[in-house]
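Removed: one protein chain of the complex. Kept in place: all other protein chains.
What follows is chain A.
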Amino acid sequence: MSTTTAPATATAVVPAPASTARRTGPSFPALTGLEVRKSLSTRSGRSVAALAVLVGPLGVLLATTTSGGAVAAAMALGIMGMLIALVLLALGVLSTAGEWTHRSVQTTYLLVPRRGRVLAAKAAAMALLGLVLASVGVGLAVGALALFTTGVTWFAAGQAVAAVIASGAAFTVIGAGIGAAVGNSAAALTGTYLTVLGILPVLNSVEPEIAARLDPAGAVVTLAQHGAATTPIAVIAGWVVVSTVTGVLVTRRRSVA
């Protein structure tokens, strides 16, 4: 019985694969495209994407039916934008935490071991998907407002549309960061929605000034109604940065079982 000790220096050359596989890994744009394909290749991903597109116009129709019209477009779009953003947050969570939940993250990091690069591509893919889906969703919401709601005030509607689209992209990236940090879809979604829809509204009722500096959902509505303002932009940007950095740091250290 003999145990071979490795040589001090390795001189082997990476062999060429027998097939026509690339010698290098995928480029960043290719990796981003792959992450988009991954997100839309499952029923859960497609369902969330469809919901993100439909929640805006459906919300408008529901509000029109119950209130009868006479609304400010900026306010209505702000509220619909918040709903779109919260749905897109789930898409982001599924893109990262979903891989840990199903353990398909093993294959991902076997083929592209540089985890930071993968997460950067996921963030780019989610920003792109969020941008496109929020654009379609808010476009349909505007159409629903124009077609089915009477007495709409269109003042500042353009800035509201821009705010919704940007927020959609940002929330999808936030979801990806939270999913990467938590590594479990159910826990990430439950924790995030509990915080955004439960804890922060309670905080808002007792300490509104503090809540305004923390609440990303409220920031979307504020942005849509009042245009580019420092506080809501800073709140959303803060969530993007903190969730993404945390996701990267945790993912780089986590073992893949």
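Operating definition for what follows: contacts are C-beta pairs under 8 Å (C-beta built on N, C-alpha and C of every residue); 3 or more make two chains touch, one makes a residue touch a chain; residues count from 1.
Basically, contacts and distances are computed from a predicted model.
Visitor: There's a gap in the complex where one chain should be. From "Response regulator", "HTH luxR-type domain-containing protein", "ABC-2 type transport system ATP-binding protein" or "Succinate dehydrogenase hydrophobic membrane anchor subunit", what does UniProt name that chain?
Guide: For the chain missing from the view, the UniProt record says "ABC-2 type transport system ATP-binding protein".
Visitor: Would you mind spotting which of A:75, A:233 or A:256 touches the chain that isn't drawn?
Guide: Here the residue in touch with the unshown chain is A:256.
Visitor: Residue by residue, what part of chain A touches the chain that was omitted?
Guide: With respect to the unshown chain, the touching residues of chain A are 1-7, 10-15, 17-26, 30-31, 34, 37-38, 41-44, 98-99, 102-107, 109-114, 253, 255-257.
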